[in-house]
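The complex appears here minus one protein chain, its other protein chains still in place.
So, subunit A:
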């Protein structure tokens, strides 16, 4: 018997009726969209323009169906020849010539259609489906059949007759037809489900989608889902925000602090980020976001907590080199041991939902507790987005799912390099993430300083002081408050006191000279104006 299932989720009847039997397709995530598979004995229209993957899709279902014990009949009407079709399919991993023709039979019915019209086609299909014991029937080229119909009504009648026969036989049918945007097919009212495959250009990128338009007999994830076709066949990537609309798991209640191992930063966060929380690390290119993220993973590894780097820009060797060059000498050891995993996404055209799947599946596979995740950065997802208006909902769903998996996530995101204001590149993220840490350059007295401030920390007290931080071969150091200037967040600080920025802190923390200076000693000889007051923006305060 083919891979069928009594669905206990999607079509579980609440009124005592037995649930519909499902034909499990095993096309990656199609059964997730249909909440268990196609409904056995039902008919589905697979429509789309030429090249959108209808034939691959139907054949993939057919090969999987016969692999699990079913029998399939593939009927063609004025489509590419069987030889050409099978030659193309032979490149796919699901293709298995040993099942043809005993379990999967290909026949052409155009001759009968031409000679005897829809009646002849119906007769031929009935006879062969019955003889073959088909549990899956595919008719490829329904547009040719439609040409032989006297009217829409007679074509609907043909479909109805076909459906009735298939239903008696317990045979699921897939009816493939070309379709162009805007076309209305009256026969679509006669089928139980409609899947439209589309192929269009988004800039230079070709985008494939499966649009679940109609699915009778149970709930389903209707709407657009991106699709990839590779030698594995078709892979569907359901929209992340509908996949995790109702997360099953609950986050852990015994939350702990996840420090960075950078004393003043951890102090400002009252011990570190809360486990299971999401933090946005915001800053211009080169401000040290990646290093802070790597430091976060390293500190976790030192405490035995697993880490996962999911990034787009730097290769694993570059990251390890970067860590080694900034005092994180044992970073490579933890990577080699597998406690820290680096997953680099090469600079290719990505699919946003596929990236999220890859990330979540890997986390599931690792089955570890207290995982620290560093996503470097958000723009990798943003550039993969075909519909930018989805980003807010996408990140909200992804973040929520990570939270439920007790993953402590740090996202990096870039602000413009030369801009006085600080705008969040993803404004919707402000409400999604619990914490926001801003790192930025600030210009003061012809010097550039790196500054860090905690802009937001939900569920925890924190110190909002603006602090200078430096990166050297010894590591990352966060100084005491940068309290001698104001308008710091604009990037163009103004002196407010007699002392140079963070001078006192430098003395205590032994911080090196700011970017582009030769050393603290030479700076300290400069005449400084008298200190007037500490700027309000830089005052130390606590929030809850």
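In the analysis below, contacts are C-beta pairs under 8 Å (C-beta built on N, C-alpha and C of every residue); 3 or more make two chains touch, one makes a residue touch a chain; residues count from 1.
Rule of thumb we're sticking to: contacts and distances are computed from a predicted model.
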| item | value |
| --- | --- |
| Listed names "Cytochrome bc1 complex cytochrome b subunit", "Branched-chain amino acid ABC transporter permease", "Phosphoribosylformylglycinamidine synthase subunit PurS" or "Response regulator", with the criterion being the UniProt name of the chain not displayed | "Response regulator" |
| Per the touch definition above, residue among A:20, A:61, A:100 or A:294 touching the missing chain | A:100 |
| On subunit A, residues whose C-beta touches the chain left out of the figure | 76, 78, 81-87, 97, 100-101, 105-112, 114, 124, 127-128 |
